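== subunit A ==
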Amino acid sequence: MKKLLYVLIPILLLGLALGLRSRKVDVGGTQAEAKKQVLHLYAMSDYFPDQVIKDFEEKNNCEVRYDNFSSNEELLAKLQAGAVGYDVIVPSDYMVRALIKSNLLLELDKTKLSHLNNLSGGFVTAPFDSGNHYSVPYTWGTTGLAYNSKHVTGTVDSWNVLFDPKYKGHISLLDDEREVLGAMLYKLGFSINTTSKDQLIQAKKLLVSLKPSVRVFASDAKQHLLSGDVWIAHMYSGDAHQVMKTNPEVKYITPKEGAVVWIDTLAIPKGAKNVDLAHAFINMILDTPAAKEITEQLLYSSPNNSLEKKVAEDLRPSYLAKMQAKVSHLEFLEDLGAGTEMWDQLWTEAKSN
Partner candidate 1 sequence: MTRNPQTFRVATFASLAWLWASFLVIAPLFYVIAISFLKRGTYGGIEPVLTLENYTRLADPYLSGTILMTLGRSVWLAFLSTVLCILVGFPLALFLVFKAGRARNALFFLLIIPFWTNFLIRTYAWVVILSDNGWLNSVLESFGLGPEFLHWLFTPKAVLIGMFYNYLPYMAMSLYVSVEKLDVHLLEAAADLGAGPLKRFFKVTLPLSIPGLIAGSIMVFIPALGEFVIPDILGGGTSLFVGNLLAQEFLTVRNWPFGAALSVILILMIGLCLYLFEKVTKGKGEDLIA
Partner candidate 2 sequence: MLEVTGVTKYFSGKTAVSNIDLKVADGEFLSILGPSGCGKTTLLRLIAGLEHPNSGKLHLNGHDITHLSAHKRNVHTVFQRYALFPHMTVFDNIAFGLRCKKMDEIEIKKKVCDGLELANLKGQGHRAISTLSGGEQQRVALIRALVNTPSLLLLDEPLGALDLKLRLQLQHELVAIQKRVKTTFVFVTHDQQEALNMSDRVAVMNNSVIEQLGTPNEIYEFPKTYFVASFVGGINRLDGKLRVDDAGRCICDVESLGSFFMEAGESRTNGVQGGLCIRPEKLTIFSRRPSSDNVLEGVIKAQSYLGTHTQFEICLKNGKILNVFQQNTQKLAKKAYHVADKIFLAWQTNQSHFFADSSLS
């Protein structure tokens, strides 16, 4: 019996391996016709609706492999570390700048992007990559506060609510140095793109003083907001909208002192194996049907002009201008260049305190 086991196990494993091999698709797509091409996609988790990916796979007879990162910095780290072979990546605005400076992005071939003109004007001229040489806006949104109105009463319109002792232990902050220190800078009345050491140290101190109230640093606090562990969450607008759909008691605001507005983009990193397919993917997303599906599923605002009349008002590209008129300081994060190191250091200190 035992002997049998020793023989059976290797055979089983071998069989399993062979079975998987037959499933496996060749990466380069050069060998046989039967082997499908593969598009390697690198983005935050759940950032592309299944249907959109399935449609793309069918249309182009290819396979999409979707790997996840949990912050822009992780994306940068992995690309720098030599994760070569991704075809499409989804960095945020300030990271696009950093990636361009680090010479990690491939210039887009606009002749292959026939739907590029769908982009709303404001997004074409965005300062981090004016003229869309390297990146194409995918979604946009703000970073604000989502709160459960069952537990959080009174007017919530400011970062001050985080410092209310009533909500101690029920606050979540994003696990992102730019966003969290940015929020502290807003509260202090400084710019979120400051490189002033003095201002940053004040922001860090404020964060350290807030930490006892903070329950969790999470890139995605949806589940915690829904489970009731968290009442006030520092959150991206799209995530907040998703939560609101499940639990109408949750509300989302952009604090009056100011909030971050961001654009997530599609880009092709250097070393991409399937540049053509990557362009096709980006082009499809720029097309109206896919854009509509994405916007309706993810509830993130779209930069796509063709959706102007087709989706809810706050998801339209034109809503950005309206927001900017309403909230005094709606700022984009900018690449800080050499200032990054100080931010990094203070963030490390604040978190390990």
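Behind the choice of candidates: all candidates are chains of the complex that A comes from, given by their letters.
In this text, a residue touches a chain if its C-beta (ideal position, glycine included) is under 8 Å from a C-beta of that chain, and two chains touch if they have at least 3 such contacts; residues count from 1.
These figures come from a predicted structure and were not determined experimentally.
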Touching subunit A in this complex, from the list 1 or 2, is candidate 1
Which of the residues in subunit A come into contact with candidate 1 in the complex? 71, 73-74, 76-78, 80, 98, 101-102, 169, 172, 175, 177, 211, 214-218, 227-229, 337-338, 340-341, 344-345, 347-349, 351-353
